[in-house]
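The complex is shown incomplete by one protein chain, all other protein chains being positioned as in the whole.
After this line comes subunit A, so read on.
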Amino acid sequence: MKTNRLLKTITLNLFLGLTIIFTSCSSDDDAATVVSPENSKYLVSADVDGSGYYTTTDDLLENSISIIGSGYEGYANLGASVDGYFYVFGDGTLEKYEFTDTGMVYQNSISTEALVPGSFYRYIHNTGDGELFLSNFPNEDGDAPYAIIDLETFTVENYGYMTLPQVDGRSALWTQPIVNGDEVYIGTLYGDADWSNIASNLITVKYDYPSLENPVVLQSTASSGSTGGYRTNAAFVTETGTIYQHNLNSSWWHGDSELANNPTVFVKIENGAYDDDYVFDISAEFSEPINIWNAWYAGDNIMYANVIKESDITAWADLSSNIGTLVEINLATETVTELNIPQAPYVNLFKAECIENGKFYIPVSISGGNANIYEITIGGGANAFQKGASLDGSNVYINALYRNF
């Protein structure tokens, strides 16, 4: 088992730099080796008045995309598209579908009810190494459920609860993992069980992967808040194996208005520790307090992020209104560019895993307006985008976009 693990790790490292960590955002070379079934290249997931639907398409630009008379019922915002198969949470299950010329064909399911009694998996993370890492934030005892799914056999390789260590008497309240080789980094928010006494620094817990042993607490004083993200992950592995991480430091998230005065930053984790020399102060680029609620990595050190002004939130429900602004963040040059794409409630966009030919594709669902896919030229600046395919109507919210082939 250990040999197998080592082999996988070496293999992964060989391909680092050649592939982007999310295989659904794989490069053209990869795409060329896999024959895409008809009408299966992309998967678009939507929410319409509280019900979930998804459909597949080969074209994100020219035509409209419809769930009327086509596609599937159910939520697909928590899913992963890997090597011609789509994995998505069902009713107490993780379901596997194969993309075929005649549509998505159900293969099998894993019982998540049996894996995680009394809880569920909030996050589904494609390790890029033939595995899915399922997880949720910790229970009141500080134990966070996880499961590692081997995709070749579609069986459970490892599962259980991670016991997050206490830090300065505080417990982990929120967690989200990112796997990097033979380590998994758990972004966290620490505080007391009633979400008071929130930690004033950034905390990440590193484990060996996949054993989930040897926890090491990494701390940074660059700012405060959650490094575990919310809908999306707050940590990203670049082509060189570097982890960049942002914080979510809104008082609407952790309830501490004093800590919320600390800046929104990007920090770097290298060689198993925070690199204190790298702190990219995003807040400094804005004239008033802001937070990054979602972010998506597009490659080449370029991030796209949903920035929301703290003053635009007067109630939690405001997050679902048109107050999100898309910005392009270059982590290498440390620049922030506001895109001239309409404001929208991006906070409910769980997955934007679609990169192709130097373009990043993101759904823009305007509350009270229409939903479209936008094509953004990666690193192209404020106006380097075009409006692409539209969805059915104005009560459609696109909550995930995947590239399958």
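In the analysis below, a residue touches a chain if its C-beta (ideal position, glycine included) is under 8 Å from a C-beta of that chain, and two chains touch if they have at least 3 such contacts; residues count from 1.
One rule holds in what follows: contacts and distances are computed from a predicted model.
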Name under which UniProt lists the unshown chain, selected from "Chromate transporter", "Methylaspartate mutase", "Outer membrane receptor proteins, mostly Fe transport" or "Cytochrome bc1 complex Rieske iron-sulfur subunit": "Outer membrane receptor proteins, mostly Fe transport"
Which residue of A:85, A:120 or A:286 touches the chain not shown here: A:120
Contact with the hidden chain (one of A:70, A:211, A:311 or A:340): A:70
Option from A:108, A:221 or A:383 whose C-beta touches the chain left out: A:108
Sites on subunit A contacted by the missing partner chain, in the whole complex: 48-51, 53, 55, 67-73, 90-93, 103, 108-111, 113-115, 117-120, 139-141, 143, 153-156, 159, 161, 255, 367-369, 392-396
